[in-house]
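Every protein chain but one is kept in place in this view of the complex.
What follows is chain A.
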Amino acid sequence: MDEWKPNPAVKPHKKRSWYLAWKYKLMNQRALRKLCQTGAVLFLLVTVIVNIKLILDTRRAAYEEEEESAQDYDDEMLNVEVPRHPVNNKKVLDVEVYSSRSKVYVAVDGTTVLEDEAREQGRGIHVIVLNQATGHVMAKRVFDTYSPHEDEAMVLFLNMVARGRILIFTIKDEGSFHLKETAKNVLKSLGSQVAPFLSWRDMWTFVGKKGGEVYGEKHAKSPALSTWGDPVLLKTEVHLTSVEDAECHWPDTELNRRRKRFCSKVEGYGSVCSCKDPTPIEFNPDPLKDNRVFDVPVAVIAGNRPNYLYRMLRSLLSAQGVNPQMITVFIDGYYEEPMDVVELFGLSGIQHTPISIKNARVSQHYKASLTATFNLFPDAKFAVVLEEDLDISVDFFRVNSFLSFLSQSIHLLEEDESLYCISAWNDQGYEHTAEDPSLLYRVETMPGLGWVLRKSLYKDELEPKWPTPEKLWDWDMWMRMPEQRKGRECIIPDISRSYHFGIVGLNMNGYFHEAYFKKHKFNTVPNVQLKNVESLRKDNYETEIHRLLGEAEVLDHSKNPCEDSFVPDTEGRVYVMFIRMEQEADFTTWTQLAKCLHIWDLDVRGNHKGLWRLFRKKNHFLVVGVPASPYSSKKPSSVTPVYMEPPAKEEGVAAVPAVAAAEQT
């Protein structure tokens, strides 16, 4: 065929030769050739189709596998993770600081990090600490330097802040009245030109780096005593450093990683973040032999007082026999800093959405915390309940270990009703009224402030009846009510095993703390042997009391019981006095006595069947209410019980803790 159809392109002859030769050969078997060709085409087509199908199949199979493997295991919730802080690579921060009589604010890069325009609040110097590498707020404080001693607190705080941090100061209302020389010098050393001359009602803002440059300062002098300086607005720029420069170079350990995370976020915790020789965050207190509270969960009730929490956890983790795994910190609210503190110590923390207000909020937080504790530790028969503003004695767990065992055996031996709680706190245990670290009492009141709660009591009685959120009751007052207590008693030590250091709080302020808590005795002796544990059983305790009253010398009732001379200058003796107490709830004389002895007098505490036990001049001092107390029979007929009249009306308000209203200048 080909030769009579020459190619118009005229190809050279020889090029076609081998190909044509092959072709001619095949021409003879044309049918066969056609068949082969068609077969090949078909075969190839089929191969292609099969291949495509295979690919599709594999892909679908793979897809299904993926789908299937996941479908049972997919989290039904879409977890969109929002970073806590936007990533910021900017090297310069714009800082705005405002100071005036009624309002202060600080804005960093347009974000307001402080704004206070509340009336009658936030007076003094506001201090903000920023991380020099990230610009994050690490601490926010206000020192009311119009009032005494606040400047000392400020100096303490400023000294704790690490070098290189950025400090922002601004005054609201008045900040110079009690700003002493020392404090002014500290401010001067930070680079402030104005601080040494700050005076009455001046407005002042300052931004500087600790131990480094000053970014800006503005000041407005008060023209006259009765007026304030003009509002001051400082706008400045702060240059950020690199993260490496802002961090310490501790050895890379698990503990130091926790420390690093903490120290890059918050300030004001002193040597825990110091680069050289930081204070330890792991304590290895001596383990206890026969520790019966090793498996008892510890609930720490906390709010937003991270510095308190820090102090409290340090002392708790240093107590002998503590088991960090059993500790849970319950934070009332979604505050970051308390959580940071909890994480620093490697403990577990749970945040609780605040419910209700004031006392009811605290009481709801308590309920949630207690329920959660028993849910998390279903095996536990007891729980230790602590608050964030308590120091914990070294032998806290020793005492409780001992007593938990006791209460357990009491639980078995006696009827349930006998014991209500075990507390580390003696309401009447002041420096001048507590003496014996080995002595324990039974009392009818529930002291709280570090106590052991039995699960069955909580689950069966308290939890179902717990005050609802709309009831503005104090949970502890509620627990003290006869409907709840049902005549049961608590065991307390003579010398408290916890110390209440909190000055700021819902029902707390500096004056109240000074009057009722500061002089409380706190045990610091580690290995006290508790002596009268057997005698704490219900019946044994009665025998013990009768023995004590039997040996007690009756004091001279003609003297004034408030006078020091009422008790002879002896040591180690037992004395008894009788006061008038018409019926069980008549505490008229006792309250007056408590008041003049400078012990707790806001309500009745520490009584056992109309008997109070305390120490005076290192002598055991018993007070019996006659005739309500069953121990009245011990009164010699010649003795007339002391009666003390309540003062006239104006002091009647003492039943409510005096709340010092902030004085507006």
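Everything that follows uses one rule, which is that a contact is a pair of C-beta atoms (placed from the backbone, for glycine too) under 8 Å apart; a residue touches a chain by one contact, two chains touch by 3 or more; residues count from 1.
Here is the rule we use: contacts and distances are computed from a predicted model.
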Checklist entry - What is the protein name, per UniProt, of the chain that does not appear here: "Carboxypeptidase A5", "Ribitol-5-phosphate transferase", "dolichyl-diphosphooligosaccharide--protein glycotransferase" or "Vacuolar protein sorting-associated protein 16 homolog"? => result "Ribitol-5-phosphate transferase"
Next on the checklist: With the missing chain put back, one of A:378, A:482, A:572 or A:636 would touch it. Which one?
Outcome noted: A:378
Checklist entry - Of the residues listed, A:351, A:438, A:535 or A:588, which one is in contact with the missing chain? => result A:351
Item to check | Chain not shown: contacting residue from A:138, A:166 or A:368 | outcome: A:368
Item to check | Sole contact to the chain not displayed, among A:94, A:230, A:286 or A:460 | outcome: A:460
Checklist outcome for this item: Absent-chain interface residues of chain A come out as 37, 40-41, 44-45, 47-48, 51-52, 54-55, 58, 62, 66, 68-70, 72-76, 78-79, 254, 257, 325, 334, 348-353, 355, 368, 371-372, 374-379, 459-460, 464-465, 468
